[in-house]
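Subset of chains shown; positions unchanged.
Labels A, B and C are assigned to the chains in the order they are written; within every chain, residues are numbered from 1.
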């Protein structure tokens, strides 16, 4: 290849001129095509985090409960009694847009591997989804495919999918988000890492054979969409959950023995990133014979083998002398497992093919010298004008019952049962609070403690104010846990943004990370793992920035778990918190008035922390029977949800407000948003203890009314049979999906 | 009139089902099977006998519903009844 | 209540089984029964006196649910055990395997709405003469979860008449009050059939998951009655 050709090829691999020069410097010679391919995937946005790293470093990652922070396949936190929880969230946005079923399925497969490589048995999945408007011609197809794909993979693996979120907005018309999260349980002394230590130790390849799947996958995930992405379609990967189930059981069986040094899944950039990352973490080298890699097709080249993104594969390093034992376990499970190389001590990656060395790369320089950019940031021009809200131009309706019905049946607030009914959410017999509540609650067999899990992000808030929006995401997640009687232990994030080369997008990113970090510090919730997905845009239109937060909380005694639904007629209903509701940035404004504007509500994090603590105490002492945070849709929606989730009981509520004639301010009371605010209900005999506890802790508490039967009455404005509301709420999601 | 549309995975696309069947065949003691790939066949009964109209229907069916162009190929034939 | 440890129950583990542990844990921890796992590649039932084929996705449910599993070596033994009258229970995927093995009549087609369904449902006991229902009153209802994509029970018309006549329908989907109508049919099954048995009554298959309904904490403990019938 001439120098010119080489430059051209580098460019086609998405390497900038500057990056190409750096390669020449590191190697002190021209790279061959294989080496260039390796550089390109290792230095892609997806693998190197080159645009985001500088900001991610600012997030708090430590705490006494943290066993493993960011940098490994998943984060790990201590839950006591020798046990720990490993968890992480990851995006599969672009592949899911191209092929929703397989894209979402393989996304689930990938995040599951991240967790079980740590030695953890996955016990729960969650998914956070963003689609375009319901009436967009592609939306229904995408929702169907994505949900089916998630169901297909998780159900077949036998891991319950217990929660998530699903939000529709036009900004996702050309670029959906599919973020998948897995939570696993691991014995503290059986945690595995992606290490390649010990000269001479065998490097073993296990799992599916390597095919030509997604050869440009890693670089594709960092590319903006344009019309030519249709042509990239043959790179679709097909998920094989059956093989992954065998891989899971075989790996966990192997991990009971003392044969392993390190293990890592082959995710994006497959064999390349797994081998380089393992060696890099250990400061070692690896020599691999690519001819030994199990191949699905004939005529594959070393380039294809190193860049393939075939699913359901793992790379591991075993203790020398135990390779036969390791291979035996995989044979029992009918899986391919082959020794493909060994650990060296010189810090080089040496790849052989049919006896010849075909690539020779220094690992540390390649990994450490990965580019890191401090990309320019600029506040978007429409930021301030977006905050302006001219309410006088809006037409407010005084038919509040109709507005409530409209909202409760809307795409963003209707019941998500259509989704989670397709997910096996009960397998493993741990699910105590099923999807539908603020957070899912899982018991842990043989332990007294349980956990609660949730994922949250208000994308609209983040668009209107990324700093505040990201804080809200952390706040809401922690509040959802507290409403379940759980104390937040740590979070994982999935930062979905547009093209970072645009200063406005980079600004959104920086602000969101700043806000998230600040909230984490104030609430003492460290970030232990995460994922960044950039270039989420089509033809220049970026998505609403979406820093999804996945959070795990600890319930010290599972008997004291909390849930959203009202439990008994006659119970008293209270409001905790006194943040003032506003219509700015609200779901009401977006759905009823079709306006995305206003500044998201300000957030008193200190008050939020106090309310979280209060809820924990209240649940521990069994002073309350339900708790539910007021989020999208405001008080009227939250109150409805407490009634609706009582399901067959069809409990209602009666609360009374003072007479008021100003339609706008009534609308604000009913549908305005503000955090932190929580609805709790308690038995009549516990009222005074509850009030006392609130006083002692400095929590504003207001009696709103009582749980009653059959009707939701918000005097003097709303009186509706809960059964009627139920039908609208229950049918809304599917109705919108099916309407053309 | 009858017609038949056959939909197959593109070559190179992983076919976990085909592989599982192949394994099962091996465990049954059947030897010499190099590959099994699984496709779908749609048997369609149509009112019209106009071949050009049928062709149009089958093309639309195949591209819009039956095959996923990202990973599948299709072919169709009209069967005289 | 009898001594639940007297009987040894074998739970068959196929590649892709995923309710094997749930079944094991419910039996041993919630009922105090004695259970062991039986590996699909073996031919030995290890003197088990009852066999359970658990739920899951044996062989990924590729091709047809249960189609590949019914060829596993252990199934030869299960089939002869069943033919000798030994009690065999197939739950969900296990039910599908039993129909593929033709130990039970009918087939399980994809759900009418072609989607996986995970939900709490109720079934009515139609036959209390099987080893798994003998302590449950005929006509009583049990609340149990379902979780399947292919649970749509189908059988040709004459055969349907025959199995109904022979009392081979053991479980029927119904509402909370025990009335069975199309409204409470989650998956399109003919005659709301949720589970059947063979003529000899010793082989029973059902789509709902009794092993997931053994604790109040998880929403229901009514599935326990199937195992109590077997053990009691």
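Definition applied: a residue touches a chain if its C-beta (ideal position, glycine included) is under 8 Å from a C-beta of that chain, and two chains touch if they have at least 3 such contacts.
The structure presented is a predicted model; accordingly, all values stated were derived computationally and were not measured.
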Q. Each distinct chain appears once here, so what's the real count of each in the file?
A. A x1, B x2, C x1
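The criterion applied here is as follows: only the chains that are shown with their structure count from here on.
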Q: Classify the chain contact graph as line, ring, star, complete or other.
A: complete
Q) From the C-alpha centre of subunit A to that of subunit C, how far is it in Å? A) 36
Q) Centre to centre, by mean C-alpha position, how many angstrom separate subunit B and subunit C? A) 34
Q | Residues within subunit B bordering two or more other chains | A | 16, 20, 23
Q. So which bits of subunit C are touching at least two other chains?
A. 59-60, 62
Q) In the complex formed with subunit A, which residues of subunit B make contact? A) 10, 12-16, 20, 23, 68-71
**Q.** Of subunit B, residues touching subunit C in the complex
**A.** 16-17, 20-21, 23-24, 27-28, 38
Q. Where on subunit A is subunit B touching in the complex?
A. 98-99, 102, 208, 211-213, 233-234, 236-238, 240, 242-243, 296-297, 310-311, 334
